[in-house]
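Just one protein chain is left out here, and the rest sit where they should.
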Amino acid sequence: MGITLPILILAMPFFMFLLLGLGGVKMSRKVAGVLGILGMGTTMTLAYIVAFTYFFSGDAAFIIDGVRQQFQVFDVTWLAFTERLVVKIGFLLDPISAMMLVVITTISFMVHLYSWGYMESERGFQRYYAFLNLFSFSMLGLVVATNIFQMYIFWELVGVSSFLLIGFFYRLPSAVSASKKAFIVTRFADLGFLLGILTLTFFTDTFNFVDMTSNPMNVLAQTGGATFMGASVLTWAMVLIFTGGMGKSAMLPLHIWLPDAMEGPTPVSALIHAATMVVAGVYLVARMFPVYCVVEASMTFITVVGAITAFYAAVVACTQIDIKRVLAFSTISQIAFMMVSLGVARDGMPGGEHYSGLGYMAGMFHLFTHAMFKALLFLGAGALIHAVHSNDYTKMGGLRKYMPITHWTFLIGCLAIAGIPPFSGFFSKDEMLAAMFNNNWIWGAWMTMVAGLTAFYMFRLYFLIFWWEENPNYKHHRPHDAPWQMSLPLIILAAVSVVAGFIPFGELVTWNGVSYHIHLEAPVAVTSIIVALCAIALAAKMYMRKNTLPEKFRKAMPGLWTAAHHRFYWDELYIFITHKIIFGIICSAIAWFDRHVIDATMDGFAKVTQKVSFAIRGLQGGNVQAYVLWYFFGAVALALITWICLL
Amino acid sequence: MNLDILWYLVPSVIMFCCGVYGFVTRKNMIAMLVSLELMLNSADLNFAIFNRFLFPDKMEGMVFTLFAIAIAAAETAVAIAIIINIYRSIGSTEIVETNKMKH
Amino acid sequence: MFGNILIWFVIIPVLMMAGLGVCRNSSMAAIRAVMVIGSTILLALAIWLCVDFLALRGAGVDDEMLFTGSWMWYAPLNIHLAVGVDGISVLMLLLSAVIVFAGTFASWKINPLPKNFFLWFALLSTGVFGFFISIDMFTMFMFYEVALIPMYLLIGVWGTGRKEYSAMKLTLMLMGGSAFLMLGLLGIYWHSAPAGGELTWNILEIARNNAVDPSWQNLLFCFTFVGFGVLGAMFPFHTWSPDGHACAPTAVSMLHAGVLMKLGGYGCFRIAIYLLPAAANELAWIFIILTGISVVYGAFSACVQTDLKYINAYSSVSHCGMVLFALLMLNQTAMTGAILQMLSHGLMTALFFALIGMIYGRTHTRDIREMGGLMQIMPYLGVCYMIAGFASLGLPGLSGFVAEMTIFFGAWEDADMFHRAFVVAATCSIVITAVYILRVVGKLLLGKVHDEHHLQLTDATWFERFSTVTLIVCIAGIGFFPNWINETIQHSFLPIIHALQNAI
Partner (left out) sequence: MLPELIILGIFLIVFLCDTFTPDNGKKFLTPLTSVLFLLATVAIWIVPSCQESVFGGMYVDNAACKAMKCVLNVGAFICFLEASKWISTKEVVIRKGEFFELILITLFGMYLMISARHFLLFIIGLESASLPIAALVAFNKHKYESHEAAIKYIMTAVFSSAILLTGLSFVYAFSGGSLYFSDIAAQISAGEMSGLLLFALAFVLAGIGFKLSLVPFHLWTADVYQGAPTAVTAYLSVVSKGAAAFAFFIIFVQVFGQVYSAAWEWMLYAVIIATITIGNLFAMRQKNMKRFMAFSSVSQAGYVMLGAMAADELGLASMMFYILVYVVSNLGAFAVISTIEDRTGYVGMDDYNGLHKTNPYLAVAMTLAMFSLAGIPPFAGFFSKILIFTSVTGTNSMALYMLVLIALINTIISLYYYLLVVKAMWISSDAPKIESFKAGCTEKTALWICVLGIVFLGLVSYVYQYFVSSVGASALLSLN
C-alpha cells in the first residue's frame, strides 16, 4: 500500500478544518455544509478503501500465514527527545486501527450529514463544521498512532476538539462550564497517562507500539523488577496509562464530565461522546493489550473499575429524566462493559488457547456495534429534541404516531443495545459475557445483571418517549419527523445495527492477528436473552401506559432513588473538592501568601530601609558641635576597634 | 620610651582634650575658636616634643611647628571673618543660632 | 568589525535610536516608519542569520560558536567585545526579533510621547540583542543592564495603575538580582585562568580553562544563579513580575515577559551552569526546590486572580520556573526543553499581553469579573486569546506542548526519588494551567455579554492583526515542526553537558 491514501485520510479533515476555520466566515452556510460533507465523504471513502484493502486484499504485507500483520505505512520523525526516545508521527495499520477508521469515518460522515439539517439555523455553522473536521482529524490520528506518544498528542487534540464542540453554544453558561469540566477532568486523567508514558518509556526506551507489544516479556524484563510503594513499576506505569483511558472513557471516578458534555449539540454527542472519543480508553487498552497481559494486577484493576462503573452507570441511567443523560450513562455503562471484557481476556485462561483473546475480540466487536447503535440512538434523540425542543422525556410521550421513522430506528437501537437477537448488540454482548464467564463466573453474573439493567432503562426510555401519554402541547406544536438529511443517517445506522452482528468479526480483529471463529455459547446466550426479555417486560409493565407504578417504586425506595437521581453525589463531591478545597483553600492561600508574605517581605526591605532612614536623621542635627563630636569619637572608635581586633 | 617625654606629652594630650571639650561645650563661636587653637597648639607641641626628645639631631619637627602655627593663624583669620559676617547677619555669635539646615 | 553580522544586531537598534532622535515628537508617521523599518530589518537579519547558521552547521562546521568576533575593549582587564552565537543564541535572537517586530505594531498608537517611548524601546532591544550575541561576560552583563533600566521609564511613564510603585519595585528587584550577578561574574573573572594564566571574561575560554576553584564555585554559582534567577522569576524573587506586568504598557509587557525574562534563563545556563559545572552538580537540588515551587505556586496563584495581567504574570512565573527547573535537571533533553519553553513562553506570553492590551484598550478594564462574552463582540481577538491559552496549557500543535514534553521526558531521566517527586509536581502544573486558562477563557470570552456597553466595541484593527498573526504563526510553527529547533538546541548543549559530566 502506498502512503498517499493514508496521508490523505489524515490530511483531508485537517485541510477542511483549516479551510472552514479560516475561510468559513466568508462562506455561506450551504457552501460550508456541502464542503464539510464532501470532505468527510471523501475521507470515508478513502478509509474504506484502506480498511478493505487491509482486511480483504490478502496482500502479503498484511497477512502472513493467516496471521494479520501490523503494518506501519509511514513513520516520520517529529521530535527527538534523545537518540533513542524519538517521537514519530506515523500510520499504523492493524486490525483495530482499520476497524476504527471505518467506525470513525462512518459515524463522522453520518453526523456531518445529520448536522446539516440539525444545525441549520444555528449561529457559527461554519465553525461547527470546522470543529467536526478537527475532531475527525484528531481521532483518526489517534487510532492510527504508531507510538504511544503520537497517541498522546492526538489524545490531547481530541480532548480540545471535544472541549470546543461541547462549548459550541458558548453563550450558554451551562455549555461553557460543561466544556470546562470535560476538558479539565480529562486533562487530569491525561496527567496520569503522561506519567505512565514517562515511566514506561523510561524503561523501554521506545515509544513504538509494535516494539513494545511484539515482545511484552521484554518490557517486563527491562523494568528489572523495580518496585514503588509495593507494586512493580510496570504495574504503576500501566495503571497510570489506563488512568488516561479512564478519563476519556469516563470510568468511575472520572466519569463526571460525560453527562454534562451533553450540553453540546446532539450530533456531537453522537460522534464524540457515544461512538468515538469515549472509546479511546478502550482502544488504548486494546492497543497496549499484550503489555497489559503480562501485568496481572493492572488487568484486575481494569476489570474491577469496569465492573463497578458498568453497574453504577446502569443504575443511574434508570433514574434520569434527561434523555441525553440516560444515553450518556448508558454509554458509560457500555464502555465499562468493553473494559471488563478486555480485562478478563489474557493469556493462559482456562479453556485453553482458544479463549485467550475472546474478551479482546468481543470488546472490539462491541466497540464496533455499540458505536453504530449508540450513534443511532443519539441521533434519534437529536431528532426528538429537534421536534420537541426539550431534552426532557416528561415533555415527550406517545411520539410513535408523530415520528414513525424516528420511532422505528430508535426501537432498533434499543433492541440492539438490550441484546435481543438478531440485532448486532446481541452478538457482541454475548461474546463478551462468554469471555467473562470464562474468566470467573462472578464477572459473568455481575455483567449479565448489568445487561438486564441496560435493557430495562433503555426500554424505560423508549416507552416513556414513544408510549406513555401524549403531551398536550402537541396540539399547539405538532412534532414531526426530521428532514431527510437527518432521517437518512438514522435509517442507514439502523440498517447497520441490524446486520452488523453477522460480520465475521473474529476473522478480522483479534489480539494476535490469528482469526477466531465465533460461535454462540448457548447457555450464556439463553441466559442473557431471558434476562433482557424480563427486563423489557418489566419496563413495558411500568412505562407503556400511564400508571402509578413508577411512582410507587420511587416511594418504596426514596433514598436509593434520590441518590441515583443525583448520580450518587459525585458531582457535589467534585465541586466540593475543586471549589472549596482547591480554589477556596489552596489557591487562595497561596495567593494570599504571595501577596502578604513574599511580596510583603520584599516591600518590607524597602519599608525597613525607609524607617531606618528616618530613624537616623537625628544624626544630622544641624549643630556643628555634635558633628564634631561624632567626628572625634568616630576617629577614636576606629582606632580602638582596630586595636582591639588586631593587637 | 624615655619617661621624661611623658612629662611633656601628657600636658599636650590634656590640652588637646580640653580643646575638644571646649569646642563641644562652648556656646560662643569665639570660644570655640579658642578651643580649636588649643587643639592645634597641642599638635604643634607634640611635634616639638617628639623632635626634641626623639630626634634631637634633626629639625623637621620644629620647622613643621612653625608652618602649622602660621596655618592656624590663617584659619583663625578666615573663621573670625565668617563669624563677623554671621554677627552682622543675625546679630549673634551663638553657635546654636546656626542650625537651620539639618536632617 | 562591521563585517560581522552579529554586530549589526546592536548597531541597528542604535541607528533606530538615532533615527528617532531626529524625528519630531509630533510626527507619528516618521516615528513609525523608523520603527517599522528598523524592526523589519532586524527580523530579516535574524532570519538570515538563522538560515546561514543552519547552513553552516549543515555543512559540518562544528565549532561551539559561529560568527565569532572579538575586539579588545578594556585592555588592562582583558575585556573584549566578543560576539558569537550557537544554536540557542540564534533562536533567542530570532525570538527577540519577532517580538520586537510584533511589539512595534502592538504599540502603534502609543500615547503620550511616542518618540521617547520608542527610544527607550529601542534601547531595551539593544540590550536584549547585545546580550544574546555576547560571549564576553562583561559585555553580556552590560547589555543585560541596558535591557533592564528602560523598563523603569517605560512602565513609569506609559504604564497604568500603580505604575510608579510597580516600576520602582521591578527595577530595584531586578537590579538587586544583577548586583549579586555582578559579584558572581567578578569572582568568575578572577578565577578564570589557572594561576599565572591570563585572566579572561570570555565564556568559551573560561569554560576551556575550567579553572574556577571548587571552593569558590558554590558561592559564585549561588550568586550568578540567583542573579539571573530573579529575572527568571524564581520563587521567592518573583514578586516584581505580577505588579510589573500588570502596570506595564502592552508592548513593554510583551518584550519583558517575552524576551527579557529569557535573559534570566539564558544567563543561568550560559554562565552559572556552564562556567561553574561542579557547583551546578552539587547545588542544583536547592534550586530545583525553589524552581519546583515556582512552577506549582505560580500556577496556583494564577487560579484566583481576577486581573488578566496578573493571571498572565503568575502564569509566567510558573512557565519561567519550568525553564529554570528544566535547566537544573542538567541533562541534554531537559535543557533543550528549557530552551524550547523559553521560545514558546516568549511567543505565547507576548501574544497574551498583546491581546490583553488590545482588550484593555477597548473595554478599559482588565478585571475578568467585569467582562464576559467577548467572543461575540470581538471574535478575532477571542480566537487569538484562545489560541494563546491553548499554547499555554500545552496543546499539541502549538509550541507549549513541545517544550513541556521535552522537559518532562528529560527531567524523568534522573531516576532518584527527589527528582521524580519534583517532576511529578511540575507535571501537575499542566492541569492547573488548564484550570486557570479555561477559567479565564470561560469568564472572559464565553458566556453572556456582561456589560451592555461592550456591544459597541470593534474587533481588531489591521496592525493589531498583523502583530498577533506574526506571533501565532511562530507558535504554530514551533508546534508543528519542532525537530529542527530541537536538534539545533541539542547540538548547542553538547559543550555544556560535556562540562557538567567532566565536573562530576
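In order of appearance the chains are A, B and C, and numbering begins at 1 in each one.
In this section, a residue touches a chain if its C-beta (ideal position, glycine included) is under 8 Å from a C-beta of that chain, and two chains touch if they have at least 3 such contacts.
Predicted model, so just to flag it, every value in this text is computed and none were measured.
Listed by label, the shown chains that the missing chain touches in the whole complex are A, B, C. Within the complete assembly, C:M142 is the residue of C:M142, C:L457 or C:A476 that touches the hidden chain. Of the options C:I11, C:M28, C:L54 or C:V157, the residue whose C-beta touches the omitted chain is C:V157. Where chain C meets the missing chain, the touching residues are 73-77, 79, 113, 138, 141-143, 145-146, 149, 152-153, 156-157, 163-164, 167-168, 171-172, 175-176, 179-180, 182-183, 186-187, 189-191. Chain A residues in contact with the hidden partner, per the touch definition given at the top, are 606, 609-610, 612-614, 616-617, 619-620, 622, 624, 626-628, 630-636, 638-639, 641-643, 645-647. What chain B contributes to its contact with the hidden chain is residues 16, 19, 23, 29, 32-33, 36, 39-40, 42-44, 46-47, 50-51, 54-55, 57-58, 60-61, 63-64, 67-68, 71-72, 74-76, 78-79, 81-83, 85-86, 89-90, 95, 98-102.
Everything that follows uses one rule, which is that only the chains that are shown with their structure count from here on.
Chain contacts here run in a simple line, from one end chain through to the other with no loop closing. In this assembly, the C-alpha centroid of chain A lies 96 Å from the C-alpha centroid of chain B. Separating the CA-averaged centres of chain B and chain C is a span of 64 Å. For chain C, residues touching at least two other chains: there are none.
Residues 617-618, 620-625, 628-629, 632 of chain A are the ones touching chain B in the complex.
Per the touch definition, chain B reaches chain A in the complex via residues 20, 23-25, 32, 95-96, 98-103. Residues of chain C touching chain A in their complex: 169, 172-173, 235-236, 238-240, 242-243, 297, 300-301, 303-305, 332-333, 373, 375-376, 390, 393-397, 401-402, 405-406, 408-410, 412-413, 415, 423-424, 427-428, 430-431, 434-435, 438-439, 442, 445-448, 482-483, 486-487, 490.
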